[in-house]
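Only one protein chain is missing from this complex, and each of the others stays in its spot.
A, B and C are the chain letters, set down in written order, and residue numbers restart from 1 in every chain.
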Amino acid sequence: MAPPFYAVISGVGSGTGAALARRFAQSYAVVLLSRKPSSYESIVADIKASGGTAIGITADATDPAATDAAFAQIAKELPGSKLAAAVYNGGSGMARKPFLELTLENLDVSLQGAAKGLFIFAQKTLPLLVDAVDSSPNPPSLLVTGATASVRGSAFFSTFAAGKFAQRALTQSLAREYGPKGVHVALAVIDGGIDTPWGKGTVFNNGVEDGKISPDAIAESYWHLHSQHRSAFTQELDIRPYVEKF
Amino acid sequence: MAPPFYAVISGVGSGTGAALARRFAQSYAVVLLSRKPSSYESIVADIKASGGTAIGITADATDPAATDAAFAQIAKELPGSKLAAAVYNGGSGMARKPFLELTLENLDVSLQGAAKGLFIFAQKTLPLLVDAVDSSPNPPSLLVTGATASVRGSAFFSTFAAGKFAQRALTQSLAREYGPKGVHVALAVIDGGIDTPWGKGTVFNNGVEDGKISPDAIAESYWHLHSQHRSAFTQELDIRPYVEKF
Amino acid sequence: MAPPFYAVISGVGSGTGAALARRFAQSYAVVLLSRKPSSYESIVADIKASGGTAIGITADATDPAATDAAFAQIAKELPGSKLAAAVYNGGSGMARKPFLELTLENLDVSLQGAAKGLFIFAQKTLPLLVDAVDSSPNPPSLLVTGATASVRGSAFFSTFAAGKFAQRALTQSLAREYGPKGVHVALAVIDGGIDTPWGKGTVFNNGVEDGKISPDAIAESYWHLHSQHRSAFTQELDIRPYVEKF
Partner (left out) sequence: MAPPFYAVISGVGSGTGAALARRFAQSYAVVLLSRKPSSYESIVADIKASGGTAIGITADATDPAATDAAFAQIAKELPGSKLAAAVYNGGSGMARKPFLELTLENLDVSLQGAAKGLFIFAQKTLPLLVDAVDSSPNPPSLLVTGATASVRGSAFFSTFAAGKFAQRALTQSLAREYGPKGVHVALAVIDGGIDTPWGKGTVFNNGVEDGKISPDAIAESYWHLHSQHRSAFTQELDIRPYVEKF
């Protein structure tokens, strides 16, 4: 029998998405969406080995048909299970370049990954989240991973910021529309480098200890958002290393 | 002989764009870009009748080739003239609907009109503006028309806000990159209904006098932004009727 | 023997402060500061009855000498105990009036309660928090209770907003100065009515269930802030009921 509730995480690699999957798997079945099976296979295996329920589905978040298919598959694999948490953690191609070297494709990748993907994901998940309001142990939640560029347009990050700003607009709008329905929509503004396996070589904050953000620490804050009582929703919070300049 | 400097205004109808054209025509040749000749013909005629120089060009701002063609035509019609001011006043389809009734097309129209159009326009005009830094009577300027939705995502305006947030991200990024080159990039956040000929029937602020924003007043503020000394650039200002709630 | 760590909460009545005291008492000795013994006596008794350590001290937060005396008393009553968390939850007199009916005293009460009190409290606690960085189980934290008026000046709330804005300025500045030292400084922007014993008669959000913020829910978010890993500090978060307009 399927667990009564599941969480779906869109955008899973070995960093934040993996940590989120492990954290939410402590309470729910988790569904991992990613473009490539290699991004989720080992995490799915780990969670299963720990006694949890995990499903990996290959899907491009910016493709509506692929997203439809993914949720059809979820309904089949987790019959009767309700959606308690939907996390949009999709990438959007951080191009760091002078404006005249950026192309329309850079802009498009950013807008698609940050805004269109979230739009598709939200249209799919919000009805499911609303449907879980009366039964979910925690208020059903749509949680989104933002960045410094969600709140600040910097020289050389114009297209990246365009996508992340657009994404923030969506989360604000959805929070205002879906809060009163009992769904918790929140944005986490991740302001700093994340300590991912593939980013070991990248130095942040002069390499000082804990100068990169721990993905597990991010996951704890997402879980906290999800577990907030409906009388006390947070719509937006920032997350950064203690040594980060801001 | 062509006037030494010109302003180009993208997105001209009978409201803000027309007022901007008339205002900047007091000092420069003006080029009006719009999707339909009917949007600029009478304004061009008016400006010419007043002794000014005005050119109307039909072009879709979200089409790079059309924009290229427009600037090629400008170079031909105003040989030797330099670009002193570029105003992006493009529309982006304000859809007011519950989120689940909005479509990917609504999102696309918003992102294209507010962000992609500005991106194309900025890539075309920034090199021309930089080229005018040493000679322009006022610091060459890229001025952009924002809205309440540039700074606030509201329920029912999610896609519109997505585009306007993205646009704001671009202006912030470009201001930070091009300010030090001497180009003034600014966003005007228009927070209220505008008193346009076609919107006479729409009531704002209970129909109180001056409860809608005068397009000429907006144009004065754009001209002020353009005329600011380079030691004192404004990056962002809001504009709203005295009676507007905010 | 005194517990190894304590939390101090300035501004304790029967609402948020009481909930914070109970929450932090699960891990630490707690010290409750308030102007009147009646504000903390029953909470101190409750915590002791549950097996916790609690001390109530009568002190006016805006009086430096009283604050000095309070911390001298703490050092005596909890010898060797280190400060893990300092919460500033002081009131600042929310006067709701047209501007011309407000007095300099209204302004003063607000500035004193929100800014001067925090200044005094922070000067006293930050050295103690720094001293606990190497040993505290969680990053030593200075947590501050803000309000809607911390981020928005409304008609009729001018003096209240003045104090809360000033308070926010202090928390931002201190976060930037003390983050790199390992101390977590954060502001919680409480945006809504709180469900306090004394406010039972006040209706918020049409009296809908959970339309007032649960103090215990606030306390959970403060505890989450306190428990965040130093690689992932939140500087500011908002808290509001799901039905709150914002």
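Methods note: a residue touches a chain if its C-beta (ideal position, glycine included) is under 8 Å from a C-beta of that chain, and two chains touch if they have at least 3 such contacts.
As the structure is a computational prediction, the values presented were derived from the model and not from experiment.
Colleague: Which displayed chains make contact with the chain that has been left out?
Modeller: B, C
Colleague: Quick one: which of C:Leu170, C:Ala186 or C:Leu237 touches the chain that's been left out?
Modeller: Candidates C:Leu170, C:Ala186 or C:Leu237; residue touching the omitted chain: C:Leu170.
Colleague: Of C:Ala122, C:Leu143 or C:Leu225, which one is in contact with the hidden chain?
Modeller: Selected residue, touching the omitted chain: C:Ala122.
Colleague: Looking at the full complex, which residue from C:Ala21, C:Val109 or C:Ala161 touches the chain that isn't shown here?
Modeller: Considering all chains, including the one not shown, the answer is C:Ala161.
Colleague: Name, in rising order, the residues on chain B that touch the hidden chain in the full complex.
Modeller: Touch set of chain B with respect to the missing chain: 139, 176, 179-180, 182, 184, 195, 210-214, 216-218, 220-221, 224, 227-246.
Colleague: Could you please point out the chain C residues that touch the chain left off the display?
Modeller: Where chain C meets the chain not shown: residues 64, 98-100, 104, 107-108, 111, 115-116, 119-120, 122-123, 126-127, 149, 152-159, 161-174, 176-178.
As a convention for this text, only the chains that are shown with their structure count from here on.
Colleague: Using the contact definition from the top, classify how the chains connect: line, ring, star, complete or other.
Modeller: Per interface graph, the chains form a line.
Colleague: Which chain, with its centre taken as the mean C-alpha position, is closest to the global C-alpha centre?
Modeller: A
Colleague: Using only Cα atoms to place each chain's centre, name the chain farthest from chain A.
Modeller: B
Colleague: Over half of interface residue numbers shared between chain A and chain C means same, under half means different, so which is it?
Modeller: Answer same: the two copies use largely identical residue numbers here.
Colleague: Report the inter-chain centroid distance for chain A and chain B in whole angstrom, where each centroid is the mean of the CA atoms.
Modeller: Once rounded, the distance between the two centres reads 35 Å.
Colleague: Which parts of chain B, given as residue numbers and ranges, touch two or more other chains?
Modeller: none
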